[in-house]
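A quick write-up on the structure given underneath.
The complex appears here without one of its protein chains, the remainder shown in place.
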């Protein structure tokens, strides 16, 4: 049951990096939503490898087909199944991985748990698995936008020690997509790209932090005490490959302030709405959205698969070394942006439908 | 459905800070486990306020009663209901809160969501709600210990900018409980206590970081792709009151390393087991436990309720100020330690029973 | 996880027939509903044994306490915990059951599954477990009534081969409660009571059929393809002790008709609503309520515990005989009526909140 996420806008993903295909079934989508494969494809293209010199060069067409749940361009309220075929050009690059466990990858733990694994390209543990999430996230975004005008914008906040200056209150998708590293601070983006390119040439990899903001989230979303909005967001993004940390609002830095410095004082705005002067809470108080922007950050470790030689063991228990063959992905951060956005959209859409019901929201 | 956590060792908590009582129903506990109210009480006493000068002075007896699921000292496999009565000495300290929303507290969002709230002492959003979690966690810990020898030890790693030096591989419960701040670095603990006491006198509050380690976790726990162990741990601790961030293993700091620096190389130990030289993964790879120690960190913000005057609004939409009356809790960190341990125990026990089934584990 | 029912109006029951008490936690109840222990008690009193000469003479006060979720007479939207204390007058009547398995009771299977059981009065498998369901059902009924004017009326349709004539379109609670057997056909009720009394004197037991109708159910409740309304109703009532069969609408008898005889033709009523001329569908088509009365029937077998001697075995594997001591319950049907009503209310309320959301329904 580990492959289902959400309760009201519920997705179930399937597929390995090699095999018939990757996909998702979305259960609970409101009826009568206009949706096309083209719109979903646009998000998948952002997630796709091989977009630029700084991402993994694996060429994946990732063409999305709608199998069910849509009739004459509109959702039926029935399950929407989306399928992306794999193009099984099985490379000899993977042969060594049939025998050797990649350090800090999931090879060894899958073998320990299941006693079997699809060693071609990581199988189910491949980042390719996120295709289903991103496709479903595209639909979640559209619902959130149509029902409540919610805007979700993610971006690369930091690569290794290079941190961009970004205003979450105003940043736009256009600014993010203006460069290949998806950091809307142009100067910093330039340095990030150079760093990634250098690390790529060294056969190594680097990580960083994605920040993601949701604006115009309706007050009242989130359910105490376990399904608090930040708890569901944390689960969502910490289930992404390579994520190592999660923050909401002030996060770890907030622990350096006193309560009187940290608390968000209330005021009444011109429209008579209760607002907060600051937003260290990150848009959530007591697990429930307060109407301010929801801001999260996710730490991604450097990619595990590198071309530098490392000490490892074989499936049969012998010590050996491994240096990954072929080209590799030196930094997952640019592609992680649409993944984080998708998880945020899935969580918010799930809580929106929990709040309002599936059939009455549109 | 937001008050249930876990699937196989499933807890449902109930209760507000004022009213009949606080409690939990545990569904899925293995049969034939020896358990007594005394054992559960021991964990509740660690969570209880009023233990020392640096915690909230509210005196709560928090006496635990087993209502069901135990027969002649052993679990039946049926739901275990635990109840802690409230002692409703309703203080006039709360009267002001009927009208005024405390900044950065859940008062305003509960009102927005439900159109009603129990304003006495925070109601359902009170940290008192965690009694049910800690009580259930005591049973989860015992199962984990009996079935697999799992040890869970949490401790205060940092208070504001005071950080202790602790070795997660060897730290013991006795070292943690040796001082009232629950930091097993005695020198640092001394300074932490002084700082908290000073902040308390100022009517302010401070936050920090709890670190928690689980040793001897069986390989194979955790289910890709959404119910990864780190995802469930993140959800668990991010549902605790006042938590703002979560890390596993290297966490945010790990993003400053390259892949070749960060990866955990494998070797074969003397027993023929696959092990990792380092543990930046924090005991989990691909969402599945690899047998190394699982290490998490949780950021807790400074407590929202302070005696310093702050700007706020009333439930009827007027701007005003609020300075909490009576004594307050200057730092939740020492009491957060058993809460984090409980959530970690609940997640691991849930995955243990998912792996082995309820009835065959003991 | 077997002790939770429903998703949006979700109940978790706990308790054995002997021990601290029996209860339920209700998660998802809409906020601001006026509710009192007195209202819940009224339903519990209908379920209670010892009401008349034809039910089990066990005297149970079954006094209900609200532990949480209600503040100043209104629901908070937080979990509502209800507790009914057991009055542990442990009778020597049960001593023999510590050793001997009652035929067609759950003693042997609980022992096989859990390796332990509370043999006093049936433990968790006792009909006393249904207290939690009936208490929660009382709240579900109130929500259904307030939100949509739904009326749920159950009654004894048949005892052994004595079948009453009842019109589900018009039958009222008052007619049902007018006699101790809860059959709103007075003549038939008279004969049923005589039959039960005779069977009681013989130390034997008899079963029958409960019919239950829900009127004014909003069109559109029910979710294809697995959570069809009739599927959830079937699960609900088939989880009641002693139930052996379930029917919706025409049921098994409908299989004797041809399609042209069985189909419910449509027409437009004076209000312009689509209606059906007949109601063999029982108010549900394709798993979704069509606005007509929902009619179900549940078969209950004769009570397993009887005073007549029967062949059985001991827990240690020896053949023996057993004749239950003390007085017994010759017919569960009258008390099963509020149980079936409760399950129907729980299912309909769950689907109502699924359709409309928790917080906006009132």
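Think of it as A, B and C in the order they're written, each chain with its own count starting at 1.
Definition applied: contacts are C-beta pairs under 8 Å (C-beta built on N, C-alpha and C of every residue); 3 or more make two chains touch, one makes a residue touch a chain.
These numbers were taken from a predicted model, which means no experiment stands behind them.
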Omitted chain's touching partners, listed by label: A, B, C
Selected residue (touches chain absent from view) among C:168, C:249, C:338 or C:357: C:249
Residue of C:17, C:281 or C:356 in touch with the missing chain, whole complex considered: C:281
Where the missing chain touches chain C, by residue: 1-5, 7, 13, 101, 103-110, 112-113, 124-125, 129, 158, 160-161, 199, 204-209, 219-220, 222-228, 230-236, 238-239, 241, 243-252, 254-268, 272, 274, 276-277, 280-282, 284-291, 299-306, 308, 310-313, 317-319
Touching residues on chain B - with respect to the absent chain: 7, 78, 220, 224, 354-360
Positions on chain A where the hidden chain makes contact: 1-4, 7-8, 10, 12-16, 19-23, 25, 27-28, 31-32, 65-71, 74-81, 83, 113-118, 123-124, 359
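Quick note on the criterion: only the chains that are shown with their structure count from here on.
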Interface residue overlap between copies chain B and chain C, same or different (over half shared): same
Distance between the centres, which are taken as Cα means, of chain B and chain A, whole angstrom: 27
Length of the line joining the C-alpha centres of chain B and chain C, rounded to whole Å: 39
Residue numbers of chain A (touch at least two other chains): 7, 220, 224
